[in-house]
Structures are given as structure tokens and as C-alpha cells.
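Quick one: this structure, given as C-alpha cells, is what I'll be asking you about.
Shown here: the complex without one of its protein chains, the others still in place.
Residue numbering begins at 1 within each chain, and the chains themselves are lettered A and B in the order written.
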Amino acid sequence: MKRGWTLPILALLGFVFLYAPIVALVVFSFNESRLVTVWAGFSTRWYVALFNDRQILQAAWISLQVAVASATLATVFGVLAAFVLARLGRFRGRLLLTGMTTAPLVMPEVITGLSLLLLFVAMEQVLGWPGGRGMGTIIIAHTTFCLAFVAVIAQSRLRDMDESLEEAARDLGAGPVRVFFDITLPVIAPAIVAGWLLAFTLSLDDLVIASFVSGPGASTLPMVVFSKVRLGVSPDVNALATIIIAVVALSIATAGVILYRQNKRRAQGR
Amino acid sequence: MTALTQSRPWRWTARGLGVLGFSGRTLVIAIPMLWLLVFFLVPFFVLGRISLAEPILARPPYSPLFDRAPDGSLEILANLDNYRLLWEDTLYRNAYLSSIRIAFVSTLFALLIGYPIAYYIARSPEPRRTILLLLVILPFWTSFLLRVYAWMGFLQREGLVNSFLLFTGIIDAPLIMMQTTFAVQVGIVYTYLPFMILPLYANLTKLDEAFFEASADLGASPLVTFLTVTLPLSVPGIIAGCMLVFIPAIGEYVIPALLGGPDTLMIGRVLWDEFFSARDWPMAAAVAIVMLFLVVAPVMWLQDWLDRRGLNR
Partner (left out) sequence: MNQQRSATRPLAADTRPWRDPAARPFLSIRGVTKQFGLFTAVDGIDLDIFRGELFCLLGASGCGKSTLLRMLAGFEVPTAGEILLDGQDMSTVPPHRRPTNMMFQSYALFPHMTVEKNVMYGLLREGMARAAARDRAQDMLRLVKLEKFGGRKPHQLSGGQRQRVALARALVKQPKLLLLDEPLGALDKKLREETQFELVRIQETLGTTFIVVTHDQEEAMTIATRIGVMRDGGLVQVGEPREIYEAPETRFVADFIGSVNLFEGQVDAAAPDAMRVLTRDLGPVTLRPVPGLTLGQTVWIALRPERLALSHAEPTAPNRFRALVEDVGYMGQLSIYRLRLRGGRLVQATLSSRSMEDDPISWDEEVWVSFAPTAGRVLTE
């Protein structure tokens, strides 16, 4: 069918809107000048400055540890929650669990952060645990809010999955635990990987919740960056952004090529 | 895995739990349930309880809810002063209203910008479709904070937008865009755009091409087809996308903190300042509770209602 030009032009403008600030960010990370708006020649000095900034490097290391730990925990709990909701039928508290796995998706971060901090403080008063706040409390907080995202992804995959696969395994003599590990997990593996990656990114990205529940000496990368950019634009942040964008773009391009090949193979196999 | 499920400790544990009246099923349900109860639900009760306290100079900086009266009986020290202040002080009321207004305008623009993109991607052939989709998702995987930061340089007095407008002669003097409500709205639209596009795309791509062809076949022009067929059928996607933008936008802190001016009132920012600057934890808790009941609860109820309607279809 013939199509007009309106739609492609509007879509193109949309993509320009999406990418213009990112392109500018990257370009000015190579700027000689401290001013982020005036071009003064090519330079990599801000990258050098970035790699000599102990505070940023340390914060990045903390962020990575937190992200790996909370993404892993969130994946375990999230997949369990998804499995419970998608496969175990009716049980007491089902509605409650459904609510608790979807509400964090839309909960404003300030509320989640504040309420968790108040919980930690109250628990410390009553139980003596957690003694002080730091990486541990950030990991708990991130696990809780990332869990919901993993659960949503895993649940939709479980719903799409042909349940007769699991029934066939039961029919052939596998117990429920065997079925879960032999059949269910491998089939939903792509969703689990996607969920982990999403949780990892969300944790790495979070500023607000971490600011509430973190303690002295446990500043994550976004917290350090935030305190820097609050004072105005600074080119070493541009350099940091460029590195992050490059890593992400490379990973996404790889994933995209793999996905495309898979789809193509599947299409041909049909 | 076979080794695990058939190992002795495993079976003994399973049997032991069985004796105690726990089935494996209960255990599987209990793990995520307990975690979420302790770290998601209970915090709200703590939040509610502290919103009834008074700020004091101590660690932690709020008064206890119960106290032993001199005669040894328990006294409840709850007071609603915080809520009274929230109602009486126009600052808070304006902050709630202004948050909703800013979130609403931003959502509307995100929809207007996101819809053509989603529609275009949904109607693109492979492999263009996958590539464009990845292009939409890519910014989402980069840092949220840095995407907001990008606009700081962009909207500055000497920034690229002003330079471009001056260069093309559209304006004579640089516009002041940074530290305005406009900048906050641009920031929200920009950072939440993927959340608008993805549900819209998911909805539009599921629509059978035959619907559009049938409409054309029955005599509808492309515009009429869009208005009478495409748009009504994409309502679920529109609602989902708007929810995903509107709700988090209301509570947004980072965007108004970086792009907004001193007069850009948003409730997330008020809460943050109450907590970090004024160190008034009970007041911050009260702000959060009201936000929960005033904004989040109705929207979540609406979402739930829509879900159920969708299931009944």
C-alpha cells in the first residue's frame, strides 16, 4: 500500500529529539574547553581526568558490586514470585502477592526510598539489625524494587509458554521440582537473562533510593555524579556518559544482531 | 539438578518440613512473599507510624509513638499536626497540584511525540523494525541521570538550542529555558519517552494489518481509518503508556532538582528537601503518605480496573 510522508517525518523528528542531546553530550566530551557549549578543539583530557578521579572510581566499584548482588537476588526472588503467580493457582495471599509484585513498578522512588530508610532505622532500634547503613541496605532496597521488574518479565514469558511441556514432563515421571529445573527454567531462560540485565541497569542507575538508604562511605556512582552536576555542567561527566553510552550501544548492537539472526533462522525453519 | 533433588539432605529437609506441616508449595510461596512483606509492605506501616510523630533532636530524629506515663500506663503520642500543616500550608497543596499539572502536560506531550514513533516502528518491515526498536530502547539503558544532565548543557543560555535558534534567526535574544517548568517538562518527556513508546508499540504491532485493509476496502481514507480503527484499537496501549509516564513523573525528584528553577514546585522535591535539608522526618513521611493516597492509589486502582476489564474481554 502507498503511504504518506507524514508518519515517517514525525517519527524522524521523534528520533532526532531522542538522540540530539546524546550526540551533543558525546561530542562535547572531547572538547578542549571546560565550557560544555563552546567548541575549542579536540581533546581527551576529560577522560584522563575521569580516570584519575579516585572518588568516581571508588563509587563506580561500589555501584557495580551493588548492581550485581541486587540483580542476582532480585532475579531469584522475582522468578520465584512469577512462578508462584503463574503456576501455583489459588492460594491464600495471592492478591497480596500480585499487588506487591506490581506496585513497586509505579511507586515513586522517593516514597520507596523514604519508607525503606524508616524501616531500617526502626529495625535497628528494635532488633539491633542492620547495624548502620551502607552497601547492605542499598542491596536490600534495590533487590526489592528490581524484583518487581524481573517478576513482570518472567510472568509474561511463563504465560506465553506452552504449559503442556510441563505436563508432558510430569506425565513422563518428573516431580514438580524436577520439572521446574529441567523444563520451566530452560524455556524461560531468555526472560531470566533479560530480567537480570534490567535489574542490573536499574540498580546501577538509581539515585533516589540509594540516597535515602545509603550510609557514610557507601556513595554509589549516581550519588557522586549527582553532587557534581548539581553545581553545573562539567566535561568529565560528559566523558563518563560517553563511556556508558559506548558500552550500552555495543552490548545492544550485539544483542540485536544475535536476536535478528535467531529470528531469521526461526523464520526460515518455518 | 537430579543430584540435588535426590540427595539425602534435600529429601530429609523436605520430609522435615512435611512433618512440620509445610509442603514444598508453601515454601515456594513463602520466600518471595516474606521478602516483599518485610521490605515492601511493612515499610508503609512504619511510614504511617512516623508520620504521626514529632521531630525531635535525637537519633532517630522523631518522637516515639508510645510512652510510659508517670503512672506507668501506656500513652499514645500520636498527633495529626503534620497532616494539619499539610492541609493548611498552601506550599504543600500547591506542590501536589503543580506536580499533577506538570506530569499531565508531560504525559500529553510524550504521547504526541511517542505515538508516531511507535506507529511507524510497528508498521516497518524487518529488519528496520528491530533496529528502530533497539534505537528507542538504547537511551533507556544508559544512565537516567546523565540523560537529564544532557539537557542541562542543551538548554543553557549559551546552550545548543539557543545557539541554533539565534543562528537561524528565529529569535534575537537567547531564551531562558534552564531552571524553568518548561525545562522540567522537556526532561520528563525525554526520559520517559521509551516508557510511552514500548507499550504503544506492543499494542500497535499486535493489530492485524487486515483491520486497516478492511477499513480502506470499505471506503475509509487513511485519516478516517486512523481515527475510527487504529486509534480506538490502541486505547489499551495509550492508557498503559500514559500510566507509565504519569505516575513516576508525579514523584520525580531528579529532573526538577537539575532542570527546574526555585519556583518549580514538585512534591517529590518537597519530600526530599523536608527529609535531607529540614531533617523533619515525620513531615516527610506525612508528605509521602498523602502522596500515596492522593496520587498513587487512585491511579493503581484505575490500572487494576483496566486490567480486569481487559481480561474479561
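In the analysis below, contacts are C-beta pairs under 8 Å (C-beta built on N, C-alpha and C of every residue); 3 or more make two chains touch, one makes a residue touch a chain.
Remember, predicted model here, so these are calculated numbers, not experimental data.
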Contacting the left-out chain in the complete assembly, out of B:A78, B:A216, B:I239 or B:V299: B:A216
Omitted-chain contact residue, chosen from B:L112, B:V224, B:A278 or B:A297: B:V224
Chain not shown: contacting residue from B:L41, B:L165, B:L233 or B:V299: B:L233
Chain B, residues in touch with the chain not shown (by the definition above): 208, 210-211, 213-222, 224-225, 228-229, 232-233, 313
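Following the convention adopted for this analysis, only the chains that are shown with their structure count from here on.
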For chain A paired with chain B, centre-to-centre distance based on mean C-alpha positions, whole Å: 15
In the complex with chain B, residue positions of chain A that touch it: 1, 3-4, 7-8, 10-11, 14-15, 17-22, 24-25, 28, 35-38, 77-78, 80-81, 83-84, 88, 91, 93, 96-97, 100-101, 103-104, 106-111, 114-116, 118-119, 121-122, 125, 140-141, 143-144, 147, 151, 175-178, 181-182, 201, 204-205, 207-208, 211-212, 222, 225-226, 229-230, 232-233, 237-238, 240-241, 244-245, 248-249, 251-253, 255-256, 259-260, 263
Touch list for chain B against partner chain A, complex: 1-2, 5, 24-25, 28-29, 31-33, 35-37, 39-44, 46-47, 50, 60, 113-114, 116-117, 119-121, 123, 126-127, 130-132, 134-139, 141-147, 149-154, 156, 158-160, 163, 190, 193, 213, 216, 222, 243-244, 247-248, 250-254, 257-258, 268, 271-272, 275-276, 281, 284-285, 288, 291-292, 296, 299-300, 303
